[in-house]
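Of the protein chains in this complex, all but one are displayed in their positions.
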Amino acid sequence: MPRVVLSGNEAVAVGVKLSRVNVVAAYPITPQTTIVEKIADYVEQGELKARFINVESEHSAMAACIGAAAGGARCFTATSSQGLLYMGEMVYWAGGARLPIVMAVVNRALAPPWSIWCDHNDALSLRDAGWIQMWAESVQEVLDMMVLAYKVAENERVLLPVMVNLDGFLLSHAYEPVEVPTQETVDLFLPEKRPAPYWIDVVDPKSYGTIASPDTYMEFRFKLQAAMDEAARVIEEVDAEWSRMTGRSYGGLLELYKCEDAEVGLVVVGSWAGDAKEAIDRLREKGVRAGVIRLRVTRPFPSRSLASVAESMDAVAVVDRSLSPGLPSVLLSEVRNALYDNGKKPYVKGFIAGLGGRDVTPLDFEAAVESTLKAKEDGGSRVEWLGLKGGRDVC
Amino acid sequence: MQYHEVCFFARGGQGAVVAARLLVHAVSLEGLWGQAFPLFGGERRGAPVYSFARISDKPVRVRSQIREPDALIVFDRALLSALTFKVKKGGFVLANSPSKPSVESADRVYWVDATAIAKRNGLVVAGWPVVNTAMLGALTKVWSLVSLSSLKRSILDAWTGKLGEVNAKAAEEAYNEVMTGE
Partner (left out) sequence: MSNLPLTAIAYPAKGSAGRTGLWRTERPVINYERCVKCLICWLYCPEPAVVRRGDDSVEIDYDYCKGCGICANECPAKAITMVEEVS
């Protein structure tokens, strides 16, 4: 199949078009804006038969999607950083209301200080909102992930919204040759949406989003948790189905690179996984048996798969593009948590890196792995800030 | 394995970001892989801006910054004094200049008067000659990695009608006029 050169943001828009989305509501913010510009173009040219709703804020964008999704429409929105936080209340609403909305989050650091560059704190701040969170590595994966996201979200065993995360600028504004699946392939994979029985319908009136007393609230939350557990299975199934149709598989919840015989694992999320793989190749040339574990999905968190991959490793380095001040980082804690209950668990060292778009190279990943192996031997610091000017250990 | 890094150094508005994308499209037409990306900052029209491309015979997976490109393409001779990049050993600089520019940081230097080519082809946007397609045409002459015909197809895919034609013509003229010297 011939490849076309697309940016990450264009790939999102193409994914929306191929998924035959009915309603798009969004508000501009760097570096997301070109996604909705492109979609507005498709709608204007008649290439996508969707209602494009101009809104006055991200909060309203999600509110519009919630209303439309409750009416049975396939909905899309996109945002970044401050916009996502402003949307926050409605993000939780969509999760609790079990609406299969798909949102692209072009990951960007939070202010202050102002930054337009990439880190993962925006999306991770909404990790408990009842949304599935997926993270892409390449422009091709962004495109595929958009279509897969709707397939997972609308699965009757799931019925949850999905956040498709792509790194600001590193993916959103990077152009790469991409195979675009045909409309026929996507139509076959993602049939026209069937409304769930509880969706708003004028011939069967009901009130949606009412109060739940202490008698029932917990049960609704339990159902949300159960749906997340189910989503983990559905994501694997959908990945396998996509692979049969297009030949492209990403491994479901985790992508493993040279992990079969690895003594040390490098855990990452997002587009810098490529730099991490490059580092692994260099380490292997030096005789270090290392591999990359890329988390493609962080909600549902792939605890079991991660523990089973890591149990044959002596050490794991977690390089995290987020900070949880006082903890100190989200991904590191979640990885440690996943490994804790396993009988055989590796030594874990965490690295905080790339905040606010700080460049992280294969050499940095190489240093992280070496520093982890050294800390395991000499009992050094368990958390390190990579590339911190002055090079000071923080914890 | 083939692997090359390219850096475009230009002023905001001269088309460096589009140049990187057109180059990646051209190499992908030849069965190669690539990645084009800008260096985003507080860029404005006229301010020095960078954009980059990676080219390989395998899918490009590295996404960190390029620090030492194989090819450095400078869209405005005046920017040569503001260069913060050095080319890799064995690499080259290609500059938009009517005469041989003075570049100390590279062994090989090429130049082409892309401003004149852009002007005579009417490639002027808001009063500024847009030199990106001419610079790419010159690049295909001095670099065997990508052919002029693939570049022209990439240009014609990007712009339909007259605009595509004049850009392709500018690329071809630059291909024929690029100069080299010790």
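Letters are used for the chains, namely A and B, taken in the order the chains are written, and counting of residues starts over at 1 for each.
Heads up, the rule we're going with is that a residue touches a chain if its C-beta (ideal position, glycine included) is under 8 Å from a C-beta of that chain, and two chains touch if they have at least 3 such contacts.
Not measured: the values here are computed from a predicted model.
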Taking the whole complex into account, name the chains on display that the unshown chain touches. A
Hey, which of A:Ala61, A:Leu85, A:Leu159 or A:Ile235 is the one touching the hidden chain? A:Leu159
Have a look at A:Trp114, A:Tyr208 or A:Tyr340 and name the one touching the chain we're not showing. A:Tyr208
Going by the contact rule already stated, which one of A:Trp114, A:Phe222 or A:Tyr340 would touch the omitted chain in the full complex? A:Phe222
Would you write out the residues of subunit A that touch the absent chain, in ascending order? 96-98, 159, 196, 198, 205-212, 216, 219-220, 222-223, 227
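Criterion: only the chains that are shown with their structure count from here on.
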Any idea how many Å lie between the Cα centroids of subunit A and subunit B? 34
Applying the document's contact rule, which stretches of subunit A touch subunit B when the two form their complex? 3, 5, 7, 31, 116-117, 137-138, 169-171, 173-177, 271-275, 277-278, 359-362
Complex contacts: residues of subunit B adjacent to subunit A: 20-21, 24-25, 28, 33-38, 40, 59-65
